[in-house]
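Submitted below is the structure of interest, expressed as structure tokens.
As you look at this complex, bear in mind that one protein chain is not there, while each of the others sits in place.
Coming up: subunit A.
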Amino acid sequence: MGDGIMMNETQGHLLSRYAECMMWLARYMERTENLARLLEVTETFVRDANGQIAWHSIVQINSDEQTFLALHPSGDADAVASFYLTEQANPASICATAHAIRENARAVRPLVSIEMWTQLNVFTRWVLDLKEKDIYQNSLSSLCTHIKQDCQAHFGVTEGTLYRDQAWLFYKLGKTLERCDQITRLVDIRYHMLLPQGEAPGSEIDITQWTAVLRSAAAYHAFRRLRPVTITPANIVGFLLKNEGFSRSLAANLRLMDETLALLASYPGLRSRCSQLQECVAELRVTLAEQTAEDIIIRGLHDYMSWIQQQLSQLQGQIASEFWPPVSAVAVQADFQMQA
């Protein structure tokens, strides 16, 4: 390989724990950025049929109904913001993901650049120190903007300073997998919220609410640049799922995942570990490429989104069992892979 230097053969053996932590570091950072954007957009743009802020849609998107009702039995909509920002008992809150980010970052600290660690250190400490009153004192949108910018700074520092070895590839797998997960959840829930059962696709739609869906995925301006002839739910669903140029679309991230797995498979000894994963991603890409957005909607958007989510979850499980298998399984493998 073109490493540019004479080096020892001991390179290129990434510790399983590092791979796992890099993947989750990326997933949690991506999740945090998405949630911050969703909170901000919801407060500003997303309204229900009565014109109220549709806080509950966030609970639905994240499948957190049970946790939310356990903490807020009255279902108080105003509690959603703090539930997702500072509520420690909510494992999906930004303060909980910040904690997970911090633990993973500490674990991979020997591996990542000092700039990356320093930025994460400052960011996670700041989030973990946030109190509920900060939401009201500083306004939700400025807090969310701050969080989003810190996440984006992280992705920038990472792009600029992280060494491109296997650790980077696991980081990218985590990031793309999380984006696939986020976009399918958003499309699934918002589509059904805006088009109640029985209404035919093509009937009159609330433009403001549909553009809010785009904004929730940072897709609004990109979508405008395409200057679609009409704004229809199918157009928007098609853009979010199938547009290769939109960096958060399902199609773009499945392609990136495919490319990342191909790079990983090019390391000596990793080809066989990657083959099943590559097949799974290839299948997902084919099903997406073969259907138009209209096809997907007519055949059942919800079922398709659920199926993709299941596949993504299985993919995460397969990556784990290939690259960081449970301890007993490794000991068995060691029998025939012994090399001094």
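The definition used in the following text is that contacts are C-beta pairs under 8 Å (C-beta built on N, C-alpha and C of every residue); 3 or more make two chains touch, one makes a residue touch a chain; residues count from 1.
Criterion: contacts and distances are computed from a predicted model.
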"Monovalent cation/H+ antiporter subunit D family protein", "Circularly permuted ATP-grasp type 2 domain-containing protein", "Aldehyde oxidase" or "ATP-binding cassette domain-containing protein" - which is the UniProt name of the missing chain: "Circularly permuted ATP-grasp type 2 domain-containing protein"
Residue, one of A:T44, A:N121 or A:Q291, that touches the chain absent here: A:N121
Residue of A:G245, A:G269 or A:G300 in touch with the missing chain, whole complex considered: A:G269
Hidden-chain contact residue, picked from the options A:H56, A:H72, A:R106 or A:R285: A:R106
Interface residues of subunit A (partner: the chain not displayed): 8-10, 12-19, 103, 106-107, 109-110, 114, 117-118, 121-122, 166, 170, 267-270, 273, 323-324, 327, 330-331, 333-335, 337-340
